[in-house]
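I have a structure I would like to understand better, so I am pasting it below and will then ask my questions one at a time.
Removed: one protein chain of the complex. Kept in place: all other protein chains.
By letter and in written order, the chains are A, B and C; residue numbering begins at 1 in each of them.
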């Protein structure tokens, strides 16, 4: 393991050993915050960060993310879960209790383009993405050397029209046997099957190289050029069954003008893509994204 | 006339009395700049600003905008045009020679929303839009008082499905009898007929309240909200026969998040819309926009 | 009163009649949120929006803003204050309980430049700044007609070196006799005395026409031009005793280049100034800004 990352991770693991994260969604009604914070207080927990959001009164949904410090959090984790179960039941909550010192296990899927992968690994090596990148999967051998030089396993799984089902089976087996929590499509350029996607709801994040919903599908820069737009963008989103229609996590744009060729648009776009994806990934790893219908709530 | 604007316009008119603008497009080949600048030199003209752009070698088109100071420009205007005609012929140029001290005659079309109109008139009163706003046309009476208080004629032309042809006829007559050069749709919210549009190629500018080509057509903010985008935008474009498909002049965006209601999106959007439209209008008035296919070249 | 604003204000007043805002700052320790939310629950209040922030462990300060809906809020306001007093005492809180339907009374100070004033009044007339603008004060007569046309009292108080103390006395009397809560310096261009400022801590907001701390003091655009910067900015801040050193509320920038004259920088800057100030003012009116040392916490 890269020693800089190692030190940083050890520092974070140690610093966050008593830190928990509670994610809640339920129907809105008075008393939720009182009940939850009272429960935290009973465990002598101190709230470090708290975000909440209620939708309009028509549907009246309530979402909350609380980060807290609780003495002996690790030791009492099961007890806390059990105890919170009762609080949750009375409000019919969907909820999760996460340990902030746990690292999610991540797999990155790439094709031949390396900019998003480079950005993720650079942030990873600096210890800024608190995760374990367990593997990189690709349908090309191009990135093997680079990935392996970082000490990360590289799996080459070629994909053709004919072998796609078989290839996906191999991918799914890799994900399962390695207990992967989070899949990042860092310009993977292949459409995943409905089966693959529905098995990992809100756990596969893609970077699309346009400002969605403009230029859904293939060749967005070519079409942006054709249309003569003055800004190009990128969109990080969770992958769903419908192409480029999943919940949007983050977007950004860069200014272009008439002098920029398609090649230039791609060059400028790469820089937007990589930073948009890196932001989205960071938020996911810190449990900052709640999905609601086809939208995201980002407690950044 | 507003006295601040009056003073500023007199200053500009005086300052620019010898200033000309040459706009050129033709097939690219060596010697164009040499010939044009030689021609300018013969008239003792000094180039103040010059922009050019050549498309890729596949089509090989050449575009140029030159601003120059020429002694006795006004007096020699006809002579200059005649003389340049020869230069132009040898390269088969499309070209225009404009006097920078001339003000285009502008009509603004509005509906009930006033933010774009306000921004334009505020810039106008400051003398920053060098034009004569000859009239405001609206299908509602809402803005009459405000417009007339600025000393600008207001024409109320109601439009219903049935009366549309008739209404357009009245509008066209107004434009013609007032020798209007430029029509600004400042949130007019009515679709102009093919006939109206084709009579004014690249002379009708619209502000669309989305980042085109996302959310073409009606209710873009509602659809942006539904889709859960993280940025909203606005697009100034010339109006063509196809709805929201004309050459894009300028675009910009503003960041939004999950907490923003449709009402908030509209509020934030108004601020983007008005500044995007004001920039596009300024460029048009300064002859900075060349249209090429369905794209614009903006020599800003 | 402008009828559009009137309708919007009536709507808001009605909608927010049961809405309160609690602003809290104190030393951080476990149980604060539990106690506060328990207290709200006892009054059957529903939390609509809640933000909190704790500084690092070195000083350990806690800040909170809660917006809540409480049945019979207006009627029970005194009771609520009295009751919360006890909660507050146990944590030694600085706190305020505001009624969201109350409008602060605002005075705008201007000199000759109108863009910030125009932006504020336009937002005011749309009902987007929920306040009562009780007066505009100026050391020039320039804006009288415009201000009075909006039905807002205009007070001309000329200021010279000699008459400054006297002028400030007149201003202070106006503010007091009208019970003004909030003073906006919308390009007022005069330095207020230490006495004036210390009487209104965090209640006087200024727009400075640079990206502070660059170009403190006079003629920032001239100095930005001289220095050859590639971005110009604006800063909204609370006014303190030290010139341009008060807590920063909001900042933004716009891109410029070598072709932009000082005149152009000013033109571009005006657009940044007015939107930065309008955002800062909106946040202040919604009690979204907490001041801590010489910094602001903006719960936007």
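Please note the rule applied: a contact is a pair of C-beta atoms (placed from the backbone, for glycine too) under 8 Å apart; a residue touches a chain by one contact, two chains touch by 3 or more.
From a predicted model like this one, the values you see are computed outputs, not experimental measurements.
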item: Interface partners of the hidden chain - shown chains only, full complex considered; value: A, B, C
item: Contact partner of the left-out chain, one of B:37, B:163 or B:178; value: B:37
item: Hidden partner chain, residues of chain A it touches; value: 115, 118, 122, 128, 149, 267, 271, 275
item: Contact set of chain C toward the excluded chain (per top definition); value: 53, 56, 211-215, 227-231, 233, 247-253, 257-259, 261, 292, 294-298
item: Absent-chain interface as seen on chain B, which is shown; value: 28-35, 37-38, 40-41, 44-52, 54
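One rule holds for everything that comes next: only the chains that are shown with their structure count from here on.
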item: Superposition of chain A upon chain B: rotation angle, C-alpha, nearest 5 degrees; value: 180
item: Cα-centroid distance, chain B relative to chain C, in whole angstrom; value: 37
item: Whole-Å gap between the CA centroids of chain A and chain B; value: 43
